[in-house]
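Before we start, here is the structure in question, set down as structure tokens.
The complex appears here minus one protein chain, its other protein chains still in place.
As written, the chains take the letters A and B, and residue 1 is the first residue of each chain.
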Amino acid sequence: MAEAAIRPAALDRARVLQWMQTYGVYAGVAVLLVVNIAVTPHFLSAENFRTQAVQVAPVIIVALGMALAIGTEGIDLSVGAVMALAASVTALYLGYGLVPALLTVAVFAAVVGLANGALVAWVGVQPIVATLALMVGGRGIALVLLPQLKDLHNPALASLGSGDVLGIPYLIVIAAALALLVAFVVRRTTFGRQLLAIGDNRAAAKLAGLPVRRVLMLVYVACALLAAVAGVLATARLQASDPTSLGNLMELSAITAVVVGGTPLSGGRVNIAGTVAGAVLIQLLTATLIKHDLPPSWTQIAQAIVIVLAVYAARGRGKR
Amino acid sequence: MAPSAEVLTVRGLSKSFPGVRALDGVDLALHAGEVHALIGENGAGKSTLIKVLTGVYRPDAGDITFQGRPVSFATPLEAQHAGISTIYQEVNLIPLLSVARNLFLGREPRNRLGLLDFGRMHREAEETLRAYGVRVDVRQPLRTLGVGAQQMVALARAVATDARVVIMDEPTSSLEPREVETLFEVIRRLRADGIAVIYVSHRLDELYAMCDTVTVLRDGCRVHTGPLADLDRLTLVSIMLGRDLGEVRSEGLTKFTGDHHAADSEPVLNATDLTVPHKLHGVSLDIRPGEVVGLGGLLGSGRTETAKAISGALASKAGSVTVAGVPLRAGSTPAAIRAGISLLPEDRKSEGIVPGLSVRENIALAALPRLSRFGLVSEAQVDKIVDTFVKRLRIKASSPYQKVGELSGGNQQKVLLARWLAMNPKVLLLDEPTRGIDVGAKAEVQKLVDELAEDGLGVLLISSDLEELIEGSDRVVVLKDGAVVGELTGDDVTEDKLMQTIAAGSPGPGAAGEVTRHG
């Protein structure tokens, strides 16, 4: 009975916006798939889906970490630089073998994450400023370590980049596993709940005795580690370490994926499935335009439109 | 009051949110020069009605006629321009802008170049505010003012915008008695000027002092409209609660039963010489198990700061806090919580609830480590605790998974109480536990405080509702300007004695000169 009295126009708009924020990204992916299958030659092939998935895997991995940072009402601009740093360090330590090199990468990434986290949690610097420092500085360090692109000829690294299990490339397997892991952490762990509470209402979390600083530190460490994983995978795929351009503008792609996926910048909510779909949406958008040989500037404009739609939907949800 | 033209008429207003029917065919008629009380329990629909009237929400059905014309405001600004101004419960001005800028926001005086005329703005702001008993440097950011003064700025702003209707949503909830008197002066002036006032409050004294007419809402429906003078207090309460008169009469106006038996045991909490620069100057107090200690004093006397210093949220520069004889690390909330101190903060919205998380997650928030194994939350254990407290505190939510931000104030407060009771505290610090919540929930919270004390908890009660403070406390420690100026025990726990103590008391030696008043 209550429903009948409701004025249709007003409610429909609110409903559409809410629907858009929750499911818009999936609808977008579906539309792009359908359109491409219809009009793009050779789109409907295992090879093609494999290509798209492999290309988007590093973006997904970075976006997972970004989603955590954004969930705490923070942001991490240093992810692209961490990818470059991971590439440099990989190249530098590959002489000891793949595993020692990866462990060293992890150490470096953890140090960057701790520095970001310390600035945010202990010194109280705004996340956007704190991580800006390492966005610039991190790539600087990467270039000090390895001043120019270097080809790598390590068979183990090469197989990490192009090998597969049961026909599924490692990159996809790793990205999927990490997405599940992060989703689990957010939903099921104490850390996840605390992270959301801190993002939603920092003051209340503090007064409720939550270890606010520890959680923030961990978030930025996790974010840096995930970015490092992405950096190593991209390096493995390229079979070359390219600290100059690897991860350039990755922070923007990751933020876009997170926001488009329905995670609000205001914190307190993390949508992992949406984040993955957001990254896929942008990948498909780019692929569509490239495959049809449309001017590259169109990609940027299309991305901008998607972001505006996502932000609009998020705003509509906040205002009832 | 001469019967005059209807300035605002509302007919058949309805508004629903997912799962809630907030307003259901509400009518309201407002006359020029009338002070109209709008009351009801939390969740009755008062806030929604106000938000519809001021363009924050769009109604699902119904008409609003303002000054004879049908209107539909899309934004609060439109409503304000049309002549409907609002003062919300929480001051919603811009804390970082200057007092003057806030006062003139959206209608700043400009000079010939189209630039802000600061000189004129500051002059006029000072003049305007003087009429409201506020004497401050209008160039300072608004946030440097106390809450009461901020409220006055909000009021001055609302009135100055040539309003025909002024809506006041719990305007006195953070005012000192002197400021309340100023407010009443202003309201009388508005009435004389033919401006209509909608006055929302939970304080019956104020309603009877100021209002001509009353409209009572319950569960989204209008249940009564009429002259206030025709209703006695108990009848009014019974209409609000929807209960029998006899029932209300027998329960009295507050839910406190009276004294607890705690006299002889060792204190569970011992705070000595708490010192926070500019705020506290050597405050000492102790609480015995089963005792409710009231903290009396005016706004800005250091009551909230005392509670925060005990709970570690404010670092005390000197002194100590011991719980059951064990000293606490100063300035550490987690340490205080582990020792068994729980603080229900004054500002429920900004320091209490986590609005985007569910009832369930909010209740379990502080106890999470205990409800987890190897960092994984045990959903079964959470369910058990949540279930227990939802039942015990009668928390009304559509499900444990409903977002706390969608609950009424009273239920939010109960969720917060549940969060702390789940920690099995030894000492409960309650800072304004019933502010801004409806009469029903208020009674329940009061009753609960009693029960908790019976069970042996030490309770510190801060309340600006004198009745509540006096009836609820076994003992009242009186603060003034950040220092203890007296203590009322036994038969001396009365409103008169409290007033006398506040009026007579002078802060401890040395401190008086340097104390600066904060809100």
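Throughout what follows, a contact is a pair of C-beta atoms (placed from the backbone, for glycine too) under 8 Å apart; a residue touches a chain by one contact, two chains touch by 3 or more.
The working rule: contacts and distances are computed from a predicted model.
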Record-based protein name (UniProt) of the chain missing from this complex, from "Formate hydrogenase HycE", "ATP synthase subunit b", "ABC transporter substrate-binding protein" or "Cytochrome aa3 subunit 2": "ABC transporter substrate-binding protein"
For the chain not depicted, the shown chains it touches: A
Sole contact to the chain not displayed, among A:Ala67, A:Ala130, A:Ala197 or A:Val215: A:Ala130
Selected from A:Val111, A:Ile128 or A:Leu180 as touching the chain missing from the view: A:Val111
On chain A, residues whose C-beta touches the chain left out of the figure: 40-43, 45, 47-48, 51, 54-55, 88-89, 91-96, 108, 111-112, 115, 118-119, 123-125, 130, 133-134, 137, 140-141, 143-145, 147-154, 162, 234, 237-240, 242-246, 248, 287, 290-293, 296-297
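We take it that only the chains that are shown with their structure count from here on.
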Residue ranges of chain A in contact with chain B within the complex: 2, 5-7, 10-11, 188-191, 193-194, 196-197, 200-201, 203-211, 268-269, 320
In the complex, chain B residues that touch chain A: 14, 16-17, 21, 57-61, 311, 313, 333-334, 336-338, 343, 345, 350-357, 361, 364-366, 368-369, 372, 375-377, 419
